[in-house]
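Report on the structure given below.
Partial complex: the chains shown occupy the same locations as in the complete assembly.
Per-chain residue numbering starts at 1, and chain names A and B are given in the order in which the chains are listed.
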Amino acid sequence: MKKTVLAAALAAASCLAQAQSSVTIFGIVDAVVTVGRGSISNRTGLDNSGKESSRLGFRGTEDLGGGLYAGFHLEGALNNDNGTGAATNVNNQSNGGALAGLAGGQGFTFGRKMHVQIGGNWGEVRLGRDYTPVYPNQSQFDPMGTNGVGTSQVRSNLGGPTNVRASNSIGYFLPRNIGGFYGQAMYFMGENSSNAANSDDGTGMGIRLGYGAGPFTVAIATQRTEFLTGDIRTSNIGGSYNAGFATFRAMYQVDDIKGGARGKGAVMGANVPLGSHELRGSYGFYERDTAGNPKARKLSLGYVHNLSKRTALYTTVARLRNSGGSSMALNGSSTAPNSSSTGFDFGITQLF
Amino acid sequence: MKKTVLAAALAAASCLAQAQSSVTIFGIVDAVVTVGRGSISNRTGLDNSGKESSRLGFRGTEDLGGGLYAGFHLEGALNNDNGTGAATNVNNQSNGGALAGLAGGQGFTFGRKMHVQIGGNWGEVRLGRDYTPVYPNQSQFDPMGTNGVGTSQVRSNLGGPTNVRASNSIGYFLPRNIGGFYGQAMYFMGENSSNAANSDDGTGMGIRLGYGAGPFTVAIATQRTEFLTGDIRTSNIGGSYNAGFATFRAMYQVDDIKGGARGKGAVMGANVPLGSHELRGSYGFYERDTAGNPKARKLSLGYVHNLSKRTALYTTVARLRNSGGSSMALNGSSTAPNSSSTGFDFGITQLF
């Protein structure tokens, strides 16, 4: 799962290893055959990241003594179906993301996470690009995770460029052992000039607080990103309970664009381990308050076969029903308003 | 040649290394001074990949027990003369490749090969981006390989975006020891919507079969890629014979665009090892059936000095003659129809 590159003066004779510092190479390669069916068009493909997000990364930590440490984390997405990387967003604004038409020219970026951190018994500070505080609830409390055809529609929300990550951020994490409580806060900057009309666009902050005890954990998060066209606020709450035979999970989220649209969604379900196998399923919805109240409901069922701790085969099937004028569709298919869509994944994922 | 990054808890005192899993970093850096001369213009440059394709990659394999294994392979091209990467093609179609004008902005991609594989005594299945079945014959049976001024004109063919590699592919390889036979098949997808006029563009399949016995091997391959403007079929056959003092190689290929142009080409020659030195030479042609039957003939001679198993100096000279209106030219020069062109390479290549 982790590979430590040893900074060792490794003498073959004396067998003395002097590990002075280290960089770890890590990653996931997940490939998936996907099928999407809708009332207008279907699509079949070989895609990536059906269960876990494919990635390649480099990270390291240095012990500075007295409980203090510093480290770095560089992690980028792999589109392992075609060889490209994935764009990042440089300013948390709509003009800071991918260039249209880049196609096969999209190089590898470290857009997933890229930060330097310093920490101690007082917590940890991170500088760079990282997940925003509302993301962990989306990820940890969705039985299908945040990948593949089964993931909650909550993630196709109104959250804007900072729904998952933010650049130019300063993050703080509470220390690990404070009686079951955990939490984090983040401030991120759009870095526009002070004399621009939209000087604060892409700037924002968020916070997440949670409590875990034994088999139970719950967490709430909220964040606001400023935009001249209307600040975006996203808040969510989620929790999980490990009953032994299964872990139950649920999450609820509200997105609110100031002076604009509002949306809300939820997902609930369970993961059932069966030796090296796992069954998982969820039900969820996402609804906007725009004309007609467009709403998408989704039922997802999945099966995972762990071939080892690093490698798994998996399959997922999901059925999405639209109403109120919604026309969401799965796996690249397209469907008419108020029609349904079905998607199917069959893939393999490997950690390294 | 290979570097294994050890996932080791390496205790300096006890000298106990617990290698649990591994990722290997590998690559080639090949730099070459190139000169191209034609009747219209000449060009001199410092380029890359004159003998071997410059690359950087990460790969790993996991033993799953019972003869089963899984692994991954990430490999991208290095333009080590200027620092850029090279674009890949995301959909096996003309609009899925490089963005024009990207220049120094072209980042590193894993466009050479990027797949996850699972295999056993029944063979191996690969998912992702990989060589198409017609490519190995072009590579293994050309005495000059597929790089530099000496490589066969067969590779400047009508094969389209899938002549060398395909994205969104599912490949199958026969197991290694089946009485000298070897082979592979690949299905790849363009992933267009089912309701598009060109819904099947970039989708195709191919197969390669070979037989090797002692110093002799021969292989045939054929593949077809669908396009609304005319399916492209490429077929080739090649073989080699190791006579001890030299290895002789020959290859013949036909490209056929349905309702369009047709081309055929061949290359033959030999590699002569002389201790740490190697002489190599080839003669080949490529001819299209369009008006005038444009044809290019090429004679290539090369010399390689292996400084070690990893590092070599090399030089190649090639002379290309055009006829029938052809105006192909070498190493970035340009030449008038039916004129000649001469190219010269002097380089160094290093594996790691």
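What we mean here is this: a residue touches a chain if its C-beta (ideal position, glycine included) is under 8 Å from a C-beta of that chain, and two chains touch if they have at least 3 such contacts.
Remember, it's a predicted structure, so these values are computed and weren't measured experimentally.
Shown chains number 2; the total number of identical copies in the complete complex of this file is 3.
Quick note on the criterion: only the chains that are shown with their structure count from here on.
Rotation angle, subunit A onto subunit B, C-alpha superposition: 120 degrees, expressed as a multiple of 5.
With centres defined as mean CA coordinates, subunit B is found 36 Å away from subunit A. Interface residues of subunit B facing subunit A in the complex, by the touch rule stated above, are 5-8, 10-12, 15, 21-23, 25, 58, 60, 62, 64, 68, 70-72, 74, 76, 85, 87-91, 95-99, 102, 106-116, 118, 127-129, 167-170, 188-189, 191-196.
Remark: subunit A residues 1-6, 8, 15-19, 25, 27, 29-31, 33, 40-47, 56, 78-85, 99, 101-109, 307-308, 310-311, 332-334, 347-350, 352 touch subunit B in the complex.
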